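In this view, the complex is presented without one of its protein chains, the others remaining in place.
For clarity, chains are labelled A and B in written order, and residue numbers in each chain start from 1.
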Amino acid sequence: MEFGPIFKALKKRKAFAALIILQVAITLTVMIIALLVTRATLKEWNLPSGLDHDNIVAVYPQIFEESLNLKQTVEDDLHKIKQIPGVQLITPATQIPFSAENLTDVFIEDTEKAQSFQTSVFNLDVNGVAVLGLQLKQGRHFEDTEVIYNDNGQNTQPAVVMISEQMAEALFAQENPVGRSIYLGKNQPPVEIIGVYSNFMNGERLNFVGQSYRSVIRPMVEYIQGVDPNYLIRVEPGQTEVLLEEIRGKLYQTQGRFIQGVEFLSRTQKRMYDGRGSRSLIMLAVSFVLLIITGLGISGLISFLVAQQKKQIGTRRALGAKKFQIIRYYLIENSMITGIGLLLGVILSLVFLIIMATQSNSQLIHVGWIITITLFIWLISLVSALHPAMRAAKVEPAIVTRGA
Amino acid sequence: MLKMNNVSKVFQTQMIETHALRDVNIEIKQGEFVSVTGPSGSGKTTFLNLAGLLENLTAGQYILDGEDVSQLSDNNLSEIRNEKIGFIFQSFNLLPELSIFDNVDVPLRYRGFARAERKKRIEEALEIVGLSSRKDHSPTQLSGGQQQRVAIARAIAGEPKIILADEPTGNLDSLMARQVMELLEKINQNGTTIIMVTHDPALAKRAHREIQIFDGQVNSQETIDTTGETNEALVSA
């Protein structure tokens, strides 16, 4: 092979090499970031939700008529919705899976320095676990009498809670959590864990830090003016928008309220990922475009080079270079230039990725992917260089006897 | 060494056929120094291209070093050019991006010699042309005559059977031209066959034999004794 002489030759064509190096470096940087962001998004997209999200409906009602009695309205709503064919079970809910943004600090001991565990607390009634379709992993379910209903500023706390498997593991590792007590905040009374249910997705805030399944279910319904409860509804499989419209219609029968949304949890899930999803979509599209341009660019520039070097190619052919050796020469030369660009691109993207990692606390770097993307772009550059290299091989050796 | 039987070369474009060479019959023996002359457009460059395997002949037979090379593949032609033929061009055709050393190295690399072997040959060849001290220079740093000497070093480094020189002194002033010619003669004395295309009658006369090409045909093949003067005197006598 002829790395040495090619390298020396390249040093004489700095501008030409710089053009390709710059393009390749930019392209690789954009590609790596776009693909790794997409990968992170898709990875979390593929996380099982732990929920039958196509068959659970979330409702967000808001009461504006001050004369309306909140407790009465909610009880009427629950009753009315249960009558709708296709509806199986319903529970009032403070937070909705996939959009739980209120985090609570949970402790396992009541001391100043106790370690805090961030989690989402879901206030549901006795149907809650069944509506979400969660499996009982340990202990038992709530009983009717354990559900606390707070009206008119009452502030009674339930004595029992259930927690998710991931929460149980975070709190007690391998020990049996059933029967243990936890504190839902500093200076709160202890509550007893009576059961552990299967994991389900809480919301983007915890999902983003890899704690997607930490949750606590508290058997409680509160009627506080201005803080209207949402509803979670378990519906029969195969329901469509028609059912959503029907629920909306039923709720609008009570004057003085606005129904902000009635949706399947699958849409709530979609919303959770949307921001990052479309961002990576744009970046993917842009980097694809960039890849095409860079490919064309390499192709064009090498054609340029080949046209300029016809005489030299002819000389090499006359001196005994075979066609494949000419092709090889240009491919090696291209690979050396591209290689510098790729090296630069990898460094550049690592810098960006590390900055992004420290800023958003997300680990994007994946060595396997970076290597694969780098090799892929190298391949693209080879393919781009192949056509002009083959043109170079077609240069007639007889060109050398044709004057200056 | 080199034998052409009824060789023709026709250039075909859409409209016209050009007969660059017609029924050429030439034989050149091992160790000969042959000059090829003829007016512009006579076909002497085509002859050189065919002889150097830079172009394929249209018809006829070409035997080089005992081997029929009329119908060889492109790869085989490359190999023969590499091993048996050394080229010297009017415009030197050095690779401007490479140093003197690397320029001489080019055909040796294609030959597949080991590193040490290449180094030895390059240094020997540069020694012969007297440019050992310049091996790390770039061609642009050399004068025309020096460049042509590098080209000669490149041609002889592979120890070819035959050297094809295309107007080797055409771009040089007379002093440099003389040095180059002396070098060629020295190489020839070591047994390498040399075919030199030139339009300079004085140079042509310095060869053993002059082949004149006229209108695509070999016109005459004069044998010139190196002591041409006495020979002529004999004839007139």
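In the analysis below, a residue touches a chain if its C-beta (ideal position, glycine included) is under 8 Å from a C-beta of that chain, and two chains touch if they have at least 3 such contacts.
Here, contacts and distances are computed from a predicted model.
Protein name for the hidden chain, per its UniProt entry and selected from "NADH-quinone oxidoreductase subunit H", "FtsX-like permease family protein", "Response regulator receiver domain-containing protein" or "Acyl carrier protein": "FtsX-like permease family protein".
Put simply, the hidden chain is in touch with A once you look at the whole complex.
From the options A:L136, A:I282, A:A357 or A:V383, the residue with contact to the chain not on display is A:I282. Within the set A:N69, A:Q115 or A:Q308, the residue that contacts the chain not displayed is A:Q308. One of A:L136, A:V209 or A:I293 touches the chain omitted from the figure, and that residue is A:I293.
Panel shows chain A; residues 19, 22-23, 26, 62, 64-67, 226, 248, 252, 255-260, 267, 270-271, 274-275, 278, 281-282, 285-286, 289-290, 292-294, 296-297, 299-301, 303-308, 402-404 of it touch the chain omitted from the view.
Everything that follows uses one rule, which is that only the chains that are shown with their structure count from here on.
If you check the complex, the residues on chain B that touch chain A are 45, 48-49, 52, 54-55, 74-75, 78-79, 81-83, 87, 89-91, 93, 95-99, 102, 105-107, 109-111, 154, 158, 166. Those residues of chain A lying in contact with chain B across their complex are 2, 4-5, 8-9, 12-13, 311-312, 314-325, 396-398, 400-404.
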